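Okay, here's the structure, questions in a sec.
The block that comes next holds chain A.
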Amino acid sequence: MDLGSHAAFIIASYAAAIIVLTGLIAWLVYEGAHQKRLLEDLEARGARRRSKSSTATKSTANT
Partner candidate 1 sequence: MNAFWTLLKRDIRLAMREGGAIGTALGFYLIVIAMLPLGLGPDLNLLSRIAPGLLWIALLLSALLSLGRMFETDYEDGSLELLAIGGLPLELVAAAKALAHWLTTGIPLALLAPVLGILLNLDIAAYGVLVLTMLVGTPAISFLGSIGAALTLRARRGGLLLALLILPLYVPTLIYGIAAISSATLAASEAFWPSFLILSALSMGALVLGPLASAAALRIQLQ
Partner candidate 2 sequence: MQTQSITQKLANPTRFMALSGAILPWLSATAAVIIAYAMYRGWNAPPDYQQGETILIMYIHVPFAWLAMMGYALVAFSSFGLLVFRHPLADVSAKAAAPIGAAFTFLALVTGSLWGKPMWGTYWVWDARLTSVLMLFFLYLGLIALRSSIEEETLASKLTAVLALVGVALLPFIKISVEGLSIPWLGLEIPAWNTLHQPSTGMGSTIHISQRIPLLLSAFGFSLAFFAMHMKAMRTEILRRRVKALRIAEVDRARAREAVAAAE
């Protein structure tokens, strides 16, 4: 397709849009996955610890 004499500017602006928006989306997806992983990690650890402490000292199990 012929973009005329100003092809570079058209391509550049579309490229800028694609780069920024993809970057933004990638960041959003990465952060989402990262926080999810942290959360699952913490929940797993918390669960382990709670079950451990409940076998050791029954009275403190309901924290």
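Some observations on this one:
One rule holds for everything that comes next: a residue touches a chain if its C-beta (ideal position, glycine included) is under 8 Å from a C-beta of that chain, and two chains touch if they have at least 3 such contacts; residues count from 1.
Inclusion criterion for the candidates: all candidates are chains of the complex that A comes from, given by their letters.
These numbers were taken from a predicted model, which means no experiment stands behind them.
Applying the touch definition to chain A and the options 1 or 2 in this complex singles out candidate 2. Chain A contributes residues 1-7, 9-10, 12-14, 16-17, 20-21, 24-25, 28-29, 31-32, 35-36, 38-39, 42-43, 45-46, 49, 53, 57, 60, 63 to its touches with candidate 2 in the complex.
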